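Shown here: the complex without one of its protein chains, the others still in place.
Coming up: chain A.
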Amino acid sequence: MRWLALILPDLALQTHLRGIAEPGAIAITDPGPPVRVLAVSHAARLAGIQPGHSVPAALAMLPGLQLRPRDRMAEQALLQEVACWASAYTPRLSLDPPDGIVLDIAATLKLFGGADAIEQTLHEGLRHQGLRIATAQAPTPLAARWLARCPTPHRPHVPADWQARLDALPLDLLADGSDVSPASLALLADIGLRTMGEVRTLPRAGLARRQASAVIQTQARAYGETPDLRTEFVPPPSYRSHLPLSWPTIQIDPLLFASRRLIAGLCSWLTARHAGIDHCRLTLIHERGGEQAIDILTGTPSRNEAQLNLLVREHLGRIELSQAIDSLAIEAREPRPLVQPVGDLFGDPAGGREHASMLVDRLRARLGLEGVRQLRSRNDHRPERASQAIPFDPRPSRSPPIATQRPRGDRPLWLLPQARPIADPARLRLLRGPERIETGWWDGQDIRRDYYLAETPDAARWWIFQELDPPQAWFVHGYFA
């Protein structure tokens, strides 16, 4: 067993400051009572404000201090998001509330190049997402968590003397991530204990008698004496992430930057679910309320970050931003099983440098769904109904096979959407015909026509017809291009 604990220090603060380069003096308050400062930004810390101060005291020290109430829902959501992202590195991980995740990395050590590499990847990946983390590894999840709480520089990744290190940890950590009550902690502190090791030397029966059995159990789990069972994290069935921008903007570049971050999160959720999506929705939330939704469609299920980013760029390049955008959200439902493309051992003979469906996705993103269509033929004798252009559909068609083997060349390659009256039929020379088409009486769209192949003085060949009903007018319906 090898556990890696990942802790988001000052989670309440990070939730508020994520992605903000220079936040200024901000304090997060815990809606008590009494209302107290829970976490402070760097600028506020420099002014002398510490977690635990009362709000009046903090404001007295720094009148310009911005106070933000703690948002537990957002903290939960952030922790879930990080867990989703981290599940790309191991399938076995669990949330460790209030502010951590523990990952069992024993099975994936080799795949990701060792413990150091995984730890580094986690740090770097989350730094790109604007998050600061602390990590540590140990044979039990609780020990990993406690060690991550007290980072020591240049420690070996799993210290051989990890139990001795636990012994040296301060007593307060006992309550961190466990169910040790503050009363038990106070009891231990009152009898003069300062470290974990000192607690371990106490007689257990005595502790149990003083309602402190939770202390014994917690320590047993941390030191690996009793098993520590965790509930595995299951990625949620749908994904939603919300990212406030540093400041409202109508520029495309900051939006692209922010959307890349959202898509990175989306893709890690998909990786965790071993799935792809063919539809997601990016919502631009305006400064003054109101929002604008962009539907991003891919032809085949995909979790290719570069492809999704490209599609977002095409969409954003197309829309008009009337108001400043304040925040972005991305939403995806219905992850689909991903079909891995089958590679060719000798390279793609066609020289296609990207997946063929990506081209269509990009065209559709820029031109809209009506801009890219496909042809379908239908078994109908009425020429205008036998051919249809429908919006692109990635599934292969079930075009009906041609019912009868018609002689080729009797249907034109161009069909006019509306038959055009011929002003001077006498100029045309009839080459072939008539072919009578008299059908459609059942749905009120009946036609009664005699079709001919005719040649114009320019030697162009038209497909023309004469109405059988009076006034027996002549029309051109297609060109033999």
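Definition applied: contacts are C-beta pairs under 8 Å (C-beta built on N, C-alpha and C of every residue); 3 or more make two chains touch, one makes a residue touch a chain; residues count from 1.
Note that contacts and distances are computed from a predicted model.
**Student:** Pick, from "Rod shape-determining protein MreD", "Translesion DNA synthesis-associated protein ImuA", "Extracellular solute-binding protein" or "Transmembrane transcriptional regulator (Anti-sigma factor RsiW)", the protein name that UniProt gives for the chain of this complex that is not shown.
**Tutor:** "Translesion DNA synthesis-associated protein ImuA"
**Student:** Given the contact definition stated above, which residue among A:L59, A:L256, A:A275 or A:A386 touches the chain not shown here?
**Tutor:** Residue touching the chain left out of view: A:A386.
**Student:** Among A:A356, A:L430 or A:A473, which one touches the chain that has been omitted from the display?
**Tutor:** Checking the options A:A356, A:L430 or A:A473, the one contacting the hidden chain is A:A356.
**Student:** Tell me which residue among A:T195, A:T283, A:Q323 or A:Q374 touches the hidden chain in the full complex.
**Tutor:** The one listed residue touching the chain not shown is A:Q374.
**Student:** In the complete complex, which positions of chain A touch the hidden chain?
**Tutor:** These residues touch the chain not displayed: 349-354, 356, 358-360, 362-363, 366-367, 370-377, 383, 386-389, 392, 396-397, 399, 402, 406, 408-409, 411-417, 455-456, 458-462, 478-481.
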